[in-house]
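Every protein chain but one is kept in place in this view of the complex.
Here the chain labels run A, B and C in written order, and each chain numbers its own residues starting at 1.
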Amino acid sequence: MKVPIQVTVNGKTHAHEVEPRVLLVHYLRDVLNLTGTHIGCETSLCGACTVMLDGQAVKSCTVLAAQANGAHITTIEGFAVNGRLHPVQEGFWERHGLQCGYCTPGMIVASAQLLERNPDPTEAEIRMAIEGNLCRCTGYQHIVEAVQYAARRMKGAAAAD
Amino acid sequence: MATKYVGNRVKRTEDPRLIQGLGHYVDDIKLPDTLHVAFVRSIYGHARITGVDASAAAKAPGVVAVYTGKDIGKIGGVPCASDLPEMKKPEFLVLASNKALFVGHAIAAVVATDRYLAKDAADMIQVDYEELPAVTEEVKAAAGAPYVHEQFGTNIAYKLTAGEGDIAAAFRSSDKVIKQRILNQRLAPIAMEPRGVLARYYPGEQELTLWSSTQIPHLMRTQVALMLGMPENRLRVITPEVGGGFGSKLNVYAEEALLGWISMQLGQPVKWIESRRENFQSTIHGRAQLGDLEIGIRKDGTVTGLRYNVFADMGAYYQLLTPAIPTLTGLMLSGSYKIPAIQINVTAVFTNKMSTDAYRGAGRPEATYVVERAMDLVAAELGMDPVEVRRKNFPAPNEFPFKTATGLFYDSGDYVLALEKALKNADYKKLGEEQKKARAAGRLVGIGVSTYVEICALGPSAALPAGGWESATVRIEPTGTVTVLTGASPHGQGQETSFAQIAGDELGVSIEAVTVIHGDTSIVQYGIGTFGSRATAVGGTAVFVALQRLKEKASKLAAHLMGVDPATVKFADGRFTSGAKSMAIQEVALHAHLAKSLPEGMEPGLSATYFFEPKNFTFPFGTHICIAEVDKDTGEITLQRYIAVDDCGRVINPLLVDGQVQGGIVQALGQAFYEHVVYDENGQLLTGTLMDYALPRATNCPWMELDRTETPSPVNPLGVKGVGEAGTIGATPCLVNAVIDALAPLGVRHLDMPLKPETLWRIISGNSARSA
Amino acid sequence: MIPTPFDYIAAKSLDEAVALLGKHGEAAKILAGGHSLVPAMKLRLAQPQVLIDISRIKDLAYIREEGNSLRVGAMTTHYALESSKRVRVVSPLLAECAAAIGDVQVRNRGTIGGSVVHADPAADWPAAMIALRVEMVCAGAKGERVIKADDFFVDLLTTAIAPGEVLREIRIPLSQGRTGQSYKKVRHPASGFAVVGVAVNLGLDAAGKCANASIGVTGAAAKAFRAGGAEAALTGKPPDAAVAAAAAAKAADRQDMNSDLYASAEYRRHLVEVTARRAVLAAVGAAK
Partner (left out) sequence: MRLEGTHELHAPRDKVFAALTDPQVLARCIPGCESLEKQAGDVYTAKLSAGVGAIKGVFQATVRMADMRPPEHYRLIVEGKGQPGFLKGSGDMDLTEKDGITSIHYVGEASVGGLLASVGQRMVESAAKMLAGKFFSALEAEAQK
């Protein structure tokens, strides 16, 4: 059995027939070739596969592609607009928030979700917001600094607007 | 040399692609007609395989082939590069056929048109097992049957004694010999990207290409070529982005050879991406040493001798460096101290578990943990301040190079300097006062100290199984861009940036003009790889020396082109100058390639290659201090502060060094408090997923207050020492020491890791016998 | 990481979902947010042949006040409950418990209905459900029926929902007067599940004495349970530290504790006591 789905990913609409058991992360990676979203565990615990699904950060390994039918999805590939980095991406670059880079796309999506909901987070709030994302390289400190940097940048941008 | 880049916090050049999801890890590489492989792995720790029925799987949708142990006769065993006297050497075939010796031991490989169908078919394979008694405990394993490898009639893989000085005399002359059993528990490296291999064979060209998530592309090429019996120059290994390694990818695995072989059988690309469960079962583990420490002391705190009798758990087989890890432990048992007599007695044993091998630190964290615990045991015994015990036993700065009783020459160091800086940053005196107050109020607050030294820049070839040098080629292309080829293929360390910094400064060019290429054996000259905190000290030095050679040639050519005496030519800011005449290095490069006017005997082109062989290891050091509080009700630990002063020699990029130290400290936090690979008595792996194996999360980590001293290494012209493992090595004992100090008023002197809340609660509530 | 094959049907109405369940019987499972079921399917621990997705049914995700009760649709996400300002005011325990679940991504997607129906022994919700004395409204072929929280959690991964029924709504009676609520948990460092979780919902009388107490415990046993001994020990007393401690000591009475790699039964029993004491004191603090 296959089911038809239609999803809008990074602004582009796709229609496919998929087996119901296909996980959203496999659909994004293997069908749409958006390989920036990674897979790091089998148990919904590492957050490497985090994407925005209708404005909510979700673990795309724990969503069936069929469940995403009709949804708007933003993956890491959709974060920079016209070559301009998202402030969170900038923060990760500026503050060395990544080493091997494998957890980074998921970290960036989770961090962006935080700043949407809480533009001025404390250190503890930042740590809580990325609790669902494992990083084995950085020890998280530079990631915290990256998010703080992004928060400042976004506030600055908001003030300028 | 102008240092526009070196020593500065330069943002990484590899980041733009990674933060946009545009990098390519193995699974991101798509080749047409790729087939997918799924493995059937043993569900027993020890079992005879009495039958494998793949008939249903072979007929399943999408299945192209199924291979079992009887099909792969010509593939050589998984290689082990280290060899010790009288070492037992089991053959580790890429698929098990008669017996399965650990949970996760590969038994069959299914090849199908997609990964879903491969997994479905793998589940259809019926393996009949006859369970055999498993060997899971080191001490019991050493004592006798049952045996992991029947043919040896023993589980002892090897025994080894090392060290210098008369240890018996040292103990006799001591006022006291303190004894303690110490466990370095088994850990899983858990790189966030699991392993993965993509193999493609072109029958016409007879060329096999392997994309693999590895730390050692060239060594893997050599070993896989040997395993497959194919010419090494027909095998190409490409290492794309590597999502972390920590030693787990410093290896050659069964799957790497097997995937290559399957691709050769089928003439189609084949891919295998390790699942996290497979990663727990069949990627190397680390540590797993259980030992008895004896340390002789005088009343004033002077250490007279140290002996460590240790059981090292090899697992069922050797991977690349398995037997060598305890030898590194032996080398580092002097810590940062003058200890006149040291002896290590290793009993390496086989067990029905996955192999242990190099996990971040590889034998050195084990040693440092033992030594730094020992220092606290001495302090507790004598009622001394742990800092004073350490200070008392440091070698003085003028004693360097300092020779240890383990046979090493520490290159340079000023241990007091780092210690003093850390004490000052922590305000150690005030910490002590605060602790007193907290204790008076009934709180369990502890201060942990560790003053570590580590061995880096691995290393002189004589001391390594497979070459300890590193290679670099630098080129200036006709259009003036700079290409650096390094054999030290990174997996997150940022060599694309740090090596570009070196090249940028040396050539006076912008780092944007420099591209660092690595991880492709057909493009890059032979290299060793990134591990053992060696990339900058050995690989970076190779780059540096190659740059000097390139500049020498360019300088001669510039003199020729400008028509001046070569002796008058000076190089600065990217230009060769002699008197009023001046030429940019890019211009020189173009002329080198056009080759219309070259000095007599000069080859065209502008490139230089250098293979750097270090004469010694380097020995970074530092002091870590932390403050921990234990919840009296639950046994849960809170870290209040973490202060580190590390000396990794000269620093190329402080941003990257901080990142390495922070990541290392948090991995130590994992070992100290959370992580433990647990097998039950039947060899079942109980911590088989991240549901049960706890890695530190952002909410578990303290804010780390970092600082540095800079004592240049005399071993290489850059003066760098290495920093990849420092955090892990220095922090593990520091964290444990703090918690044990917190419980010291309850009479606790030692506890084994991980310091689980339940363990601490049992002590606090008097529910268990205290560890002496 | 790869589930076994199954058929997928997105139900358009609750009636359709119930009819589909009736048609497919035990082979079928209801899919809500998928954050309990999909992880089990990825490991092939669960292999349903048919999934009936109820997320497309209109109006199963809502938070409404009706009279003295709060009505929460089964498809309401943990995050919706955590972030609702109104929930924080009228049923703070609900918001606090929601915020303690897993991580942000899980809370964004996971639903209260899916979680309680899965009845994981270490899930957070069951403690709050018991403490709040909620009612579970289940739709079935013969119409709706209401199951009280105390009757709902039957055993390990087992609820009182009958085959063929679908959880539609959770009704939370809203406390009147001086009430205090709290949820405290000891978090498993790897999974984030509750090693032990205690939810407390108590009312104080004019004199500051505990007029009523309702306490649910999760993580500790094969199923969440009501800490009846602790409730009795609190009721009618001024809930000071000593009373709270005495009550907490009874929280795990007559319960068989779980034991696993992380925590033995003995330690869990102790953690129930500590966590109950902390939750009671926090609830008392919130009531003032």
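The criterion applied here is as follows: a residue touches a chain if its C-beta (ideal position, glycine included) is under 8 Å from a C-beta of that chain, and two chains touch if they have at least 3 such contacts.
Just so you know, these numbers come straight off a predicted model, no measurement behind them.
The absent chain, not drawn in this view, touches the displayed chains B, C throughout the complex.
Within the full complex, the residue among B:L84, B:L417, B:L686 or B:A744 touching the omitted chain is B:L686. Among C:H24, C:H118 or C:R226, only C:H118 touches the chain that is left out of the view. Interface note: of C:D155, C:D205 or C:D240, the residue touching the hidden chain in the full complex is C:D155.
Hidden from this view is one chain, which touches chain B at 43-44, 103, 123, 277, 280-281, 680, 682, 684-689, 691-692.
Chain C residues in contact with the hidden partner, per the touch definition given at the top, are 29, 36-37, 40, 43-48, 118-119, 121-122, 155-158, 191, 221-222, 256, 258-262.
Criterion: only the chains that are shown with their structure count from here on.
Farthest chain from chain C, judged by C-alpha centroids: B.
Taking the mean of all protein Cα atoms as the centre, the chain whose own Cα mean lies nearest is B. The mean-CA centres of chain A and chain B are about 29 angstrom from one another, to the nearest whole unit. For the pair chain B and chain C, the distance between C-alpha centroids works out to 44 Å. The residues of chain C that reach two or more other chains are 1-2, 4-5, 190-191, listed in rising order.
Looking at chain B, one finds that residues 115-116, 275-276, 690-691, 695, 697 touch two or more other chains.
Looking at the complex, you find that chain B touches chain C at residues 115-116, 119-120, 123, 275-276, 633-634, 636, 674, 678, 686-687, 690-695, 697, 700, 756-758, 761-762, 765, 767.
Listed in rising order, the residues of chain A touching chain B in the complex are 19, 21-22, 26, 29, 33-43, 45-46, 48, 75-77, 79-80, 85, 89, 92-94, 96, 98-105, 108, 123-124, 126-128, 130-131, 133-144. On the side of chain C, the complex with chain B involves touching residues 1-2, 4-5, 44, 186, 188-191, 261-264, 266-267, 270-271, 274.
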